[in-house]
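Here the structure is laid out as structure tokens; the discussion comes afterwards.
Here the complex is missing a single protein chain, while all its other protein chains stay put.
Chain lettering (A, B and C) follows the sequence in which the chains are written, and residue indices restart at 1 in each chain.
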């Protein structure tokens, strides 16, 4: 869509196309500017939390923060104004994120800590995919989502098994090591079991008794081995999603679109997918012949 | 199964159907309530181990614990009473877990630490799959089990190789670093080697000599690389299990065993996989009905 | 092979069959006993390194160690005596491990630390596969070896790239953090980079400057992402090795044994692998019927 197409629209329509889509030069510029503002506001929130910057530039940072909040507030109101169905936008996921990017600044007037909730603006950063070649990234993200959705139930089974393991290992370590060795309670021991089974290993709590170390060894080897499970699940699902994508050849009879990579016949209606016809037009050969390159 | 079907049974049969199955509204309610009790009892055991809660609410927590133990005891007795073959239930895996959820409370009267054995109740939490769409999760869990069973021997080969590595690395570090650097004995050094090779890295024991650090580097890179092995094994087996699942139906013509899940025709030779005969013996459908089990 | 077959042999042959093979009852007993001795000797070496056990039972442990060394020495000499080609055995991998299981005990008379070299006995533990169903495990181990051999070159490329990364990251951190923050030299910084990139994270050396933390973040994300590389390499190779194994169907024309899983025609000579004949001899179906087994 180019600028000419925009000119035939009403102002409200034009703004709608510019700020909700990226297929106009103005829309691209808008999204890029917005991304810059989001990024800058995140940097300001972060710097504001660092003691030395807060002391020295506290006023400037606060000013910038209110500036960004103002910009996002205006943006939000404009979005409501120009959207054909404002209600739909307001209750949508993006609408919720957009309002959450503004509200905490006002809550912070009462409860200063609420200021940091502004970090939800980070989620808006994901708009970056709108500026990059959109569809390409979305189709790739889609693969990941298909694989995640396909593995959801297996992941639930896995996570529940891990939870049970962690509860049992944690309690065991509490009984073995006891409060004198840092395992002050069962929840604390479960925290240790999670730290250990995920191979994070902070080292703030460590076993001291020989038996505790033996159990810890078991926990570590468990964690080291079962990481194979989520990885295996996701990899297998992703490979399936990608393979399912591979042989895109519309069946001449029933129009089924995707087939097993090696299929010779449509698996729905039995029609032969590839008639030997190519044998008679040998010029097809030459296309990939290395000598002619 | 609805409540009408229940009314035609004896009381004992009704209770059996309600507490051992989930396909009645009453059964679902029973299982949900039971899950809540199990979860609540786990929370109580955990809070009881936290010093401040124990000091303040020790009496209440103890009371609740005895309440839950009572509930589980009654449940256990009812299960024995209503089961058609009580002995079979008592010696089954679930029967064992159910009794282990009650007994530690009584042992704790003599040895207070036994109280924490009540955490085996966590295993009962896995009943949650009964309340969720049962069969769907079980079939997914089944994939994981098939993959684990398929990889069992490869995993044994892997674990034994890792054990050997860990023994040798551990002893080597003991000789190099020695007791003065925290490697106080070979078992301690082996514990360090496990901590390091599994990439947990607590940091409670670390090498101090240059040579020790060089060997540690080797151990870490070993651990980082060989994690590929269990992951690869499990992924390959899972992919195989999922592929094999697609449709296990031997093609009558070419004997190709697995097909796309919805295939009507063999994708290798085009032979029709299911002659329409199944239409005429509709009773084949009923075979997997849970009530008949 | 049963005991009758043994009786027809000379004593030397009999001993050879018993101690080098596991297909006789006596051979199985020999290997199981040997495994027990190896395991026990490892335990003794380990306990001997623990201060409290060494103080209390030092004499007993030393005695046991010499006992085991004696047993292994006799075993080694008997192996040489009964082997048809002793020289071949002595220079073989197993021969070398067997002699290394004995020699350190004598060296330890001069240099006490050499005692711990006895841990090479751990390698002998791998004989356990001889006692378990041998061939089954070996074929599984073989898959792993095929996959490792297939991925060797990719792994070398990967490890050299990681080495380069680690050298550069390590030097960078040395320049940024400097000796005052624990990064006392480039080798020390490289050690830190390895600890970090492999996600071990001991925490004995950590960055203190903001810039150092930023670089550390990069190192960690690098390590977290590139673990995908060895895992991917090994998984892909293992899947290939396992898939290559799958369609074992001797080509009726050229006798090629393994084919692509979905192949309809031999990929070497073009002969059709599965003639539709099976349609006409339906008894072929019955071969795999579970009832007839």
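The criterion applied here is as follows: a contact is a pair of C-beta atoms (placed from the backbone, for glycine too) under 8 Å apart; a residue touches a chain by one contact, two chains touch by 3 or more.
From a predicted model like this one, the values you see are computed outputs, not experimental measurements.
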{"item": "From C:17, C:122, C:144 or C:236, residue that would touch the chain that is not displayed", "value": "C:236"}
{"item": "Those residues of chain B which, in the complete complex, touch the missing chain", "value": "199-203, 231, 235"}
{"item": "Chain A residues touching the omitted chain (full complex)", "value": "42, 45-46, 49-51, 113, 116-117, 119-120, 122-123, 125-126, 128-129, 136-137, 140-141, 143-144, 147, 155, 159, 162, 187-188, 191, 194-195, 197-204, 223, 227, 230-231, 233-235, 237-239, 242, 262, 264, 273-274, 276, 278-279, 282, 284-285, 287-288, 290-291"}
{"item": "For chain C, residues in touch with the removed chain", "value": "153-154, 156-158, 160-161, 163-164, 167-168, 171, 174-175, 179, 184-187, 190, 196, 199-203, 206, 210, 213, 216-217, 220-221, 223-225, 227-229, 231-233, 235-236, 239-240, 259-260, 262-270, 272"}
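The definition used in the following text is that only the chains that are shown with their structure count from here on.
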{"item": "Any chain in contact with chain B as well as chain C", "value": "A"}
{"item": "Between chain A and its twin chain C, rotation from the CA superposition, multiple of 5 degrees", "value": "180"}
{"item": "Between chain A and chain C, centroid-to-centroid distance (C-alpha), Å", "value": "39"}
{"item": "Contacts with two or more other chains, residues of chain A listed in rising order", "value": "199-203, 231, 235, 260, 262-264"}
